[in-house]
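Missing here: one protein chain of the complex. Every other protein chain is in place.
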Amino acid sequence: MGLLRYTAIRALMIIPTVLILYTLVFIVLRVLPGNPVLAALGTKNIPEEQLQALMRELGLDKPLYVQYFDYLVNFIKGDMGKSMIIRGRPIASDIVDKLPATLELSIWSIIFSLIIGVGLGYLGARARSDRVKAIIRLTGSIVFVIFIPALGLSLQLLFSKYLGLLPTGGRLSTTGYFKPITGIYTLDALLRLDIPVFIDALKHIVLPALTLGLVISGPYMRLTLNNMEEIMESKMIEAYRARGVRDSKILRHAFRHVLVPVTTYTGLQFSLLMGGAVLTETTFNWPGIGTYLVDKVMYRDYTAIQAVIIIFAIIVGLTSLIVDILYALIDPRVRY
Amino acid sequence: MEVLTVNDLWVKYYTISGIVSAVSGVSFKLRKSEMLAIVGESGSGKSTLGLALLNMVPKPGRIERGEVILDGVNILKSSPREIMKIRGSRISMVFQDPFTTLDPLRKIVDQFEEFLIEHGVDKTRARSIIKEYLEAVGLPERVMYSYPHQLSGGQKQRVSIAMAIALNPQVVVADEPTTALDVIVQKQIMDLVDSIKEKYKSSIVLITHDLALALERADTVMVMYGGNIMEYAGKTELYGNMKHPYTRGLFEALPRILQKTLPKSLPGNPPDLRYPPPGCVFHPRCEFAMEKCKSEKPPLIEVSKDHIVACHLYG
Amino acid sequence: MMRAQSIFTILKNKYISTGLIIVLVFVFMAILADIISLYSPVDPAGPPLQPPSRDYFMGTDNLGRDVFSRIVYGSRIMLMIVAIAVAMSGAIGTMLGLISGYLGGLLDRVLSFIMDSIYAFPSLILAISLSVALGASPINAAIAIAVVYVPTYFRMVRGQVLSIKNETYIEMAKALGLPSIRIVLKHILPHVTRTLMVVFSMNSADAILTEAALSFMGLTVQPPTPDWGFDLYKGRGFILLGYWWIMLFPGLSIPLLAVGFALISEGVSTLITARKR
Partner (left out) sequence: MSTIVELLDVVMDFETSSLGRKQKVRAVDRVSLRINKGEIYGLVGESGSGKSTLGRVSLRLYKPVKGKVIFENKDITYLPERVIRPLRREMQLIPQDPYGAINPAQTIGEALIEPLQVHFNTSKEEAFNRACRALEEVGLIPPEDFMDRRPMELSGGQLQRAVIARAMILRPKYIVADEPTSNLDASIRTSVIKLLLDFREKYDQSILFITHDIALLSLIANRIGVMYLAQLVEEGSVEQVIKEPLHPYTKALLSAIPLISSQIGLEKVYLKGEIGDPANPPRGCRLHPRCPLVLEECKSREPPLIEVGNGRSVKCWLYYK
């Protein structure tokens, strides 16, 4: 019962966070000088009546506070407004279309980064030599500052161009025959027990997810290594030893302690991951929200950009909610 | 009959800023159901000595020389596998701070059971042992299913003691088991240790900075300073016949209730064990220091039966 | 005397010295661009798509421009934007963090909540939308990056202030009747600076990547101005055709400069932990 209540309260906390970001974006996009319609059209040579008509159509002629609340109310109803560029196209349907691809990329990237980062960090902590530890720590910081497009393009060059093993972009070789359920293709293929499609989808996701996962794994390496070292030197471990508990078991208990900061950190990681996803998707022509955002940025489609940002804010909020619940489950000291 | 014999034990720490001689040539014997108190101030090497008894001196430290013979076996020569079996079952340890020594993420029963199973106890037997010993230390059975943070400091220390005695070890090393606790709880815990000694006939090494506590509770008292034994005697003998200037200094530093004079204090500071003073380590703070003390390390002299002093005054 | 010695110990740290060398190479490149580069960065220097050779030792791009010259001039834009952005966010974030942490109360709660919300949000995406709103220009990109990183400094400084505030010596300073301003500036700020150095250099590395990402999307300069991120973006179409050099060199410069700052940060943090022990 306690956990349910805690979850509910924590979920409500997402609302102010999203509101703050919405307000910030609203201020930046609407209140700052400059006419968004003109910016979107990329020209100033447009008759005054036509401009007014356009503004009216998009609701931009109303006072700012009305715009602010109108958008909010509509958003809650599931209406994210219409594109300024492709006239009349509802943004909500675009996002429903693109979101699963981004989720798929994120999930696989997090899996890769946890395996690489926590794995190497753990191995580093177990290594006896200080040099190995220093190397892993350094790798952690260097990997983290790799520029995603540069890494992605190099991987493409190697695995696609020279080795010819993996495709350079897209989510599936042919989409015609496959009917998605959730839109997360690897999951859908498994649900439909369609092994060839699963392998095809996997081949497409490997490079993008590896690129993003590798970059994000850096902080995990350092976090795991540092925490593991600290715990292994603690009184608690000394007490375990004094009781004659085997080293392999002690390591397992220590690792559980490392999971606490790793879990909390995953909340922050997810927001880094989302930023990275934008670049990864662009590099690999991955048809997700990131590519969509870049596309809209190029055409200065303000309504779409605004919607995407709010969606990202909600995703980040939900992730931190999940992380908090996980944290409460791992650490009995958390009272909820 | 001796259960534990320590012969000429030397421990050094190899730190970046120099080599610290933490324990320098300590020898003693511990008889069955005897409580030996090792008394010393910070930096006297008493805690390192306690860890050395379980052959678990931490990293930059190394046991240089000596023997720790438990029941006829030199545990400093035992293989890692053997030593793991010995720790917790034949010699066990209670640490100073009960707040940091229990795993906060695991229930008491899980930690307790794991330890018993590691030492070859089967699961059903383990459960009954846990119940028996939690009761023996005065804890209700429900404590089993608690996490450490749900217990008070005294309760945690009781759990540690229960684990330390559960396999009926010959020796229990208790390193300042009450220092982190309040006076009244200190007394409760020490009463518990006393009763355990009586009931299970365990031998106890009580490491403490408090000479009064040692004189009240122990059978034998060993006073350490700067890694060396200063004085070693039975409680009553020591109480009535203190020899070493350092022991006397410690005793005179104890506040006597309602006397309007302050206790005495020893001048000076504890030695820097990277550069221990030549001769007797205590000579820079000793009011009776002679020329000899500055150059020659005093041997351990038996002044009366089972009363040993390291001081040139009695040479 | 003391100072000279401590500078020496800092430079003796391998991470810091390597990082400094990398960063300084790029800084000199930016300053001396007119002397180093052999061709104009914006006009064709020879035939298009020449592989690296003695004349064009990083090759030429699809318009025949010398890649090396573009890299050299590109470092100017990059360093300028990053320097402005980091200086702005560092100054604002530190100041707000100090005030918020020391004073506490309602102001602290409100500020923290806003900063946390921004911090939790993907910084790149926020920077992109800010740049879009402000319009594509180097100075606007710098402002966008600065805004995004204010919370990084704010959170770090505030956290440090809160923990230092609990130290006995701060209570003692109060008990001695020292004025608040003196306590903040003399007894709290100096303890924050070391960690600030780590965050500062790590954040510079971050800012480089964000700048590169913004220019990758064409949000900083207008072509044909040389710019690493945008050159990389344009080069990416040519990579599968085999013209790898157009992409490779900007693709290497960005992480290399970032690694330089990351090394400095690593070095400073190892020095701090060493001193603590």
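We just call them A, B and C in the order they show up, numbering each chain from 1.
Rule of thumb we're sticking to: a contact is a pair of C-beta atoms (placed from the backbone, for glycine too) under 8 Å apart; a residue touches a chain by one contact, two chains touch by 3 or more.
None of these values were measured; they are calculated from a predicted model.
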{"item": "Contact with the hidden chain (one of B:128, B:152 or B:241)", "value": "B:152"}
{"item": "Hidden-chain contact residue, picked from the options C:6, C:53, C:163 or C:180", "value": "C:180"}
{"item": "Residue of B:4, B:54 or B:250 touching the missing chain in the full complex", "value": "B:250"}
{"item": "Residues belonging to chain C that touch the chain removed from view", "value": "167-169, 171-180, 182, 187, 190-191"}
{"item": "Hidden partner chain, residues of chain B it touches", "value": "41-42, 152-155, 182-188, 190, 209-213, 215-217, 249-250, 253-267, 269-270"}
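The criterion applied here is as follows: only the chains that are shown with their structure count from here on.
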{"item": "Pairwise touch network: line, ring, star, complete, or other", "value": "line"}
{"item": "Euclidean distance of C-alpha centroids - chain A vs chain B, Å", "value": "54"}
{"item": "Interchain centroid distance [CA atoms averaged], chain A/chain C, Å", "value": "22"}
{"item": "Of all residues in chain A, the ones touching two or more other chains", "value": "none"}
{"item": "Sites on chain C at which at least two other chains make contact", "value": "none"}
{"item": "Partner chain A, residues of chain C touching it in the complex", "value": "15, 113-114, 116-118, 120-126, 128-130, 132-135, 202, 205-206, 208-209, 212-213, 216-219, 232-233, 236, 239-240, 242, 244, 247, 251-252, 254-255, 258-259, 261-263, 265-266"}
{"item": "Chain A residues touching chain C - in the complex, by the definition given at the top", "value": "16-17, 20-21, 24-25, 28-29, 32, 34, 137-138, 141-142, 144-150, 153-154, 156-157, 160-161, 168, 267-268, 271-276, 278-279, 282-283, 293-294, 297-298, 300, 302, 305, 308-309, 312-313, 316-317, 320"}
{"item": "Chain B contact footprint on chain A (complex, rising order)", "value": "233-236, 238-246, 249, 253, 256-257, 260, 330-333"}
